[in-house]
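Down below is the structure, laid out as structure tokens.
Yeah, one chain of the complex is gone here, protein chain that is, but the others are all in their spots.
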Amino acid sequence: MAAYTLYVLRRFGQFVLVVFVGINIAFFVTHATPIDPITAAIAATTRFSQSDPQAVQMTREALRELYGLQGSLWQQYVAFWMRVAVADFGPSLSAFPTPVSTLIWRALPWTFGLLSIATLISWGLGNLLGGLAGYYRRNVALKLFGVVASGLQPIPNYVMAFVVLVLFGYVWPILPITGSSQINLPQGWTLAYFESVFQHALLPVLSLVLVGTGAWFIGMRALVSNIVTEDYVTYAELGGVDRRRILISYVMRNALMPQVTGLALSLGLIFNGAVITEVVFGYPGLGNLLIRAVYAGDYSLVIGIASMSIIAVAFAALVIDLVLPLLDPRVRTA
Amino acid sequence: MSGDLLEAGHVTKSFAIGGLFGRGHFNAVDDVSFTVQAGRPEILAIIGESGSGKTTLARMILNTLAPTSGAIRFRGEELLEVRGRKRRLDFMRQVQPILQNPYEAFNPLRRVDRYLYASAVRLAGAQSQKARDEAVDAALQKVGLSLAEVKGRFPHELSGGQLQRTAIARALISSPALIVADEPVSMVDASLRMSIVNLFQRLRDELQVSILYITHDLATAYYISDRVIIMQKGKVVETGPAREVLIHPQHPYSILLKESVLSPDDVGRGRLTLEHDGEAMRLERIVR
Amino acid sequence: MHPSRRDNGSAGEPRPAPEGPPALSVDNLRAYYLMHYFGVEREVRAVDDISLVVRRNEIYGLAGESSCGKTTFLKTIAAAVRPPLTVVAGSVRYGFLDRDIYALSPAELSAIRWKHLSYITQGSMNVLNPVRRVRQSFIDFAYRHMRLHRRAFFAAVEQHLRRLHLAANVLDAYPHELSGGMKQRVTIALATICRPEFIIADEPTTALDVVVQKDVLAMIREAQQQIGSSMLFVTHDMTVHANIADRLGIMYAGRLVEEAPTAEIFTKPMHPYTAHLVASLPRIGEQSRKKSLSGAPPNLAAPPSGCRFHPRCPLTMDVCREASPALTTLAPGHRVACYAASPLVKPSATAERAAVPTPRAEPVGLVQ
Partner (left out) sequence: MFRILKDLLRYNREFALGAILILLVVAMSLASFFSPYPSGLQYVAPFDVPPSWGHPFGTNSRGQDVFWELTFAIRNSLLFGITVALLSRLIALVVGLTSGYIGGVVDRILMSINDTFVVFPPFPILVLVYFIFKDHMSWALLAVAMASLGWPYDARLIRSVALSLRTREFTTQSIFSGMSTRQILIEEHLPYVLPIVFATTMNNINWSIGLEVTLSVIGFTNIETPTIGTMIYWANQHTALVAGVWWWIAFPVGLVIMTFIGLYLLSVSMNEYIDPRSRLSRMGGSA
């Protein structure tokens, strides 16, 4: 188990590196540019009204403190890290005085729910059908599915979400196309509320699954068609081992590890797809919050979401990577 | 300059091991020393099973891998000091490899003759088209081929034996003093094998080339080599004249190795019996 | 229970004549690879008209160089044919079956696998599922045939392992925890646990080190004797054949060119190709110069006319270029396909033809 501890440490080091580089990017994109966010913010608020220069100056000072933009670049850098470390990005400007972190925590469960359900479905479905398609190469239904999946897979999330929205919103309006639940329904542990949440989640999940399944399906099919030529599969077939047993314990089981690794590597893209889909369907997750923050010129909120996104995705990838070795006896005992 | 063509002094190479988890070190080659004299061409066989470190040793002699400690000297010059394009080319002029798998030794997407011409130009200094053709053809003639047979061919258009002989011809273009052949016949078919092995003898006798013949096969080693080195787990366990060592091995491992070799002369004698004290050994090997 | 055999070699002592049908008889088998890649169509005649018989209780060795069709031949007799490989003609009959193996339904085929017909294969390093313990492999392969309860089944497995001098704790190991030789031993135990009538062994020792190889060969021999099965043993290594095979068939370019008791192949080879293979074997203690053969094995997509060996043969005659020689019995148990070996050898009709009955119960070779 000492080896596993060492692995955990190394993998954790990678996580720290991701967070470090990510936060640095966020910092330098915002600080090392000639554009001053405060001037921009003031320009936005004073666009439509004449303002007292003194008031503007006071606002300027207040914003400077609020955004942590006092002192030298180095002091700002340290201040920035302090904020990230305690996940406190100050109050949001657009929803003043609600802290940015509160807004993020409120949105995060929606994003997490949408992303994890859609990923579980598309990963599971794609791998299951892809595995079957790789093993039963002549099955017509599976072949057909492959063609459809290949056609859907390269379409970007936004376009797919948009097409789904048009189809179910305008052409055949049977499902709610925006929000996370019926607006007037009180939140709570009621059946009606859950039903509404379920209905509202259907289209975003559907559009994510339509795009996501294809990639896993194709990857798994290719993987399985390689695995079926492995000696241990050929040998089991020669040995008359039960076909279903071969499919499950020999073929699928050995394809599992690369596909889980693939999941960890694709988390960034999956997250991307989820937030974009949220934007289309007005789903109250991080994506939507981010867009609204941009429209409202809410500096702290934008930085907070960008930073927390990086950390959240890196953390999820870390968790998957730490579970991975437990699936493989070769690394487990090595 | 000393009289040694090649001198390996206390050469050790250690590798880090461990994949996803952990790290450790093991010595692939462990304190190996030997010399090959200049002016007295010989075939020196380095014999070992998989994991004996023989291939690692070959790579260090070819200067594609640096030893962790110890030194390898070629004509008195330490290989670590062979740096820079010019000195490397000088070294390659004199030391050439023969690789294991003739089908892998040439890029399948490229014509075979390109390697011959490159050697003629870069190593043998042939400038004109005519000089190049002559140098290449001369080398091919030495291995029983001709330029006409090889020119413009892709690797898949030649047989394994032809490819291996082409590879040997390429190595000969710069008239090297030493050839390092790593398992040169293990992937060659039985009916072609002896033509390659016999060729090595001719290279030694007629072209005065010394050959390091790296192999796991004691029978061919006995057939062609003058001296042998037997390696086990990175260490040299026995060395000496081929006849002496292979007929009367002294070290327990050499004895075991020799006794394990199957012989065609045993046909019908029923010598293939199981040693029933082998059980202990099998149990021990269950878990590494 | 099958009778256990007394000797290992085939030469010298006469053995009791085999009773009943042979363990395997292959008649005029042809199997081709029919391929088209990006518009290039090719027909590779990897197995071209092979007839042979494996007797009960014997190890029949099949020798040949790379891509001479020996692995394809194994696939065909194991009914493991998959496109582009296609069986074009011929029959494969086992002693334990009343029909051609290609007449079986997939379910029937699955029912005989491992119980009657098992395999020890080339990729010894990788035939065991890396994510399953050895114990589970035994369940997957053998449990359904043994008709025992779990507990009794494992008792039987452990007893079998003990007979083959393996410790029972290998059952709890994963394949990667075993050394190469150990894996091959486990595979042998796995292949013999159901006491199959016929075992197909494809280069089972090629990937092993010298020291381990001998031990593994001895184990194969011992297991085969213990359970009294018949075996087709394929390897390119003539010295291995010398030590394990009772009879030996030599393949060249998709055809069987010679067949005889092993000792006779080594002492009195009749086909020039066999003669070369035997003569070129290096031996420790011998440094006399070995001759080499010119040329290279032919490309099976475009084999030479007539006898496929003629372009490399030192004894080529005109007839060799025109028609391929039939495999002819020239001495008891000794078949050769070479005009130079004897005037008795006649051309075989190369085109498709009615099956020529092959001698099924030849007298056992009596070799001086």
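Lettered A, B and C in written order, each chain numbered from 1.
Definition applied: contacts are C-beta pairs under 8 Å (C-beta built on N, C-alpha and C of every residue); 3 or more make two chains touch, one makes a residue touch a chain.
These figures come from a predicted structure and were not determined experimentally.
K.L.:
Out of B:His10, B:His156 or B:His248, which touches the unshown chain?
P.N.:
The one listed residue touching the chain not shown is B:His156.
K.L.:
Have a look at A:Leu142, A:Val260, A:Val302 or A:Leu324 and name the one touching the chain we're not showing.
P.N.:
A:Val302
K.L.:
Could you tell me which of A:Leu144, A:Val294 or A:Val319 touches the chain that is not displayed?
P.N.:
A:Val294
K.L.:
In the complete complex, the non-displayed chain touches which residues of chain A?
P.N.:
Spelled out for chain A, the touching residues are 14, 17-18, 21-22, 25-26, 29-30, 33, 35, 37, 40, 150-151, 153-159, 162-163, 166, 170, 265, 267-269, 271-272, 275-276, 279, 286-287, 290-291, 294, 299, 302-303, 305-306, 309-310, 313-314, 317.
K.L.:
Spell out the interface residues on chain B facing the chain that's missing from view.
P.N.:
62, 64, 85, 89, 92, 96-97, 99-101, 104-110, 115-116, 118-119, 121-123, 154, 156, 167, 170-171
As a convention for this text, only the chains that are shown with their structure count from here on.
K.L.:
Compute the distance, rounded to whole Å, between the mean C-alpha positions of chain A and chain B.
P.N.:
Comparing mean C-alpha positions, chain B is 54 Å from chain A.
K.L.:
Name the residues of chain A that each touch 2 or more other chains.
P.N.:
334
K.L.:
Going by the contact rule already set, what residues in chain B reach two or more other chains?
P.N.:
Not one residue in chain B touches at least two other chains.
K.L.:
In the complex formed with chain A, which residues of chain C make contact?
P.N.:
The contact residues of chain C facing chain A are 78, 80, 109-114, 118-119, 121, 123, 125-132, 136, 140-141, 144, 174, 176-177.
K.L.:
Would you pull the chain A residues touching chain C in the complex into a rising list?
P.N.:
Its residues touching chain C are 230-232, 234-242, 245, 249-250, 253-254, 328-330, 333-334.
K.L.:
Which stretch or stretches of chain C touch chain B in the complex?
P.N.:
Residues in contact with chain B: 7-12, 65-66, 165-167, 169-170, 173, 177-179, 181-182, 185, 209-211, 213-215, 217-219, 221-222, 236, 238-240, 242-244, 262-263, 266-267, 273, 276-278, 280-287, 289-297, 312.
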